[in-house]
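On to subunit A.
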Amino acid sequence: MELILSAGIGALTASGVYLLLRPRTYQVVIGLSLLSYAVNLFIFGMGRLRVNAPPILEPGGVGDLAHHADPIPQALVLTAIVIGFAMTALFLVVLLASRGFTGTDHVDGREQRGD
Partner candidate 1 sequence: MRAWFPYPLLSTALVLMWLLLNQSVALGTLLVGLVLSMVLAWVAVKLRPTRSHLNRLRRIASFGLRVSIDILRSNIAVAGIILGTRGQPVRSGFVSVDFDVEDENALALLACILTATPGTAWLEYDRRKKKLLFHILDLENEIAWRRTLDRYEAALKEIFQ
Partner candidate 2 sequence: MTDWLQHLPVLPILVPLAVAAALIPIDERERTLKGSIGFTSTVIVFVVAVILMATAGEETLPGAGVYQLGNWPAPFGIVLVVDRLSALMLCLTSGLALAAQVYSMARWHTAGHHFHSLLQLLVAGVNGAFLTGDLFNLFVFFEVMLAASYGLLLHGSGPLRVKAGLHYIAINLAASSLFLVGVSLIYGATGTLNMADLSTRLAALAPEGRMLVETGAAVLGIAFLVKAGMWPLSFWLPTAYAAATPPVAAIFAVLTKVGIYVIIRLNLLVFGTAAGASAGFGQSWLLAGGMATIAFGAVGVLASQAMGRLAGYSVLVSSGTLLAAIGLGHQEMIAGALFYLVSSTLTIAAFFLLIELVERGRDAAADVLAVTMEAYGDFDENEEEEEVGVAIPGTMAVLGLCFSLCAVLLSGLPPLSGFIAKFTLLHGLFDVPTAGQARTISAADWTYVALVILSGLAAMIAMNRIGIRTFWASIEGTIPRVVVIEITPVVVLLAACVFLSFQAGPAMRYMQATADDLLNPAGYGERVLSAPRAGGQ
């Protein structure tokens, strides 16, 4: 499991990073989304991987790490997802505004040679 998930995180990161370096704003926004998936999974993985041990207690119960996955990274990821969503929205609107003002969807607001 660990191996597969790490590979997945790596692939998401690589794709995201590659897109971050691209000249089109749309590429960057997709890249940021991919990167945020990667980061969220990374955070999640820091609590170690557990199958079928959701941190949900029996009513009145007391949980422990032997039977429940670490809830903290999950809570952190939730926050990160929300913030990531907000930032994607923001970046998108800014790139629209930039395109509106400059007429191009290049990240620098004007076409560069060889992009």
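A word on the picks: all candidates are chains of the complex that A comes from, given by their letters.
What we mean here is this: contacts are C-beta pairs under 8 Å (C-beta built on N, C-alpha and C of every residue); 3 or more make two chains touch, one makes a residue touch a chain; residues count from 1.
Just so it is clear, the structure is predicted and the values come from calculations on it, not from any experiment.
The listed chains 1 or 2 are all part of this complex, yet only 2 touches subunit A.
Subunit A makes touch with candidate 2 in their complex at residues 20, 25, 28, 32, 35-36, 39, 42-43, 45-47, 72-73, 76, 79-80, 83, 86-87, 90-91, 94-95, 97-98, 101-102, 107-109.
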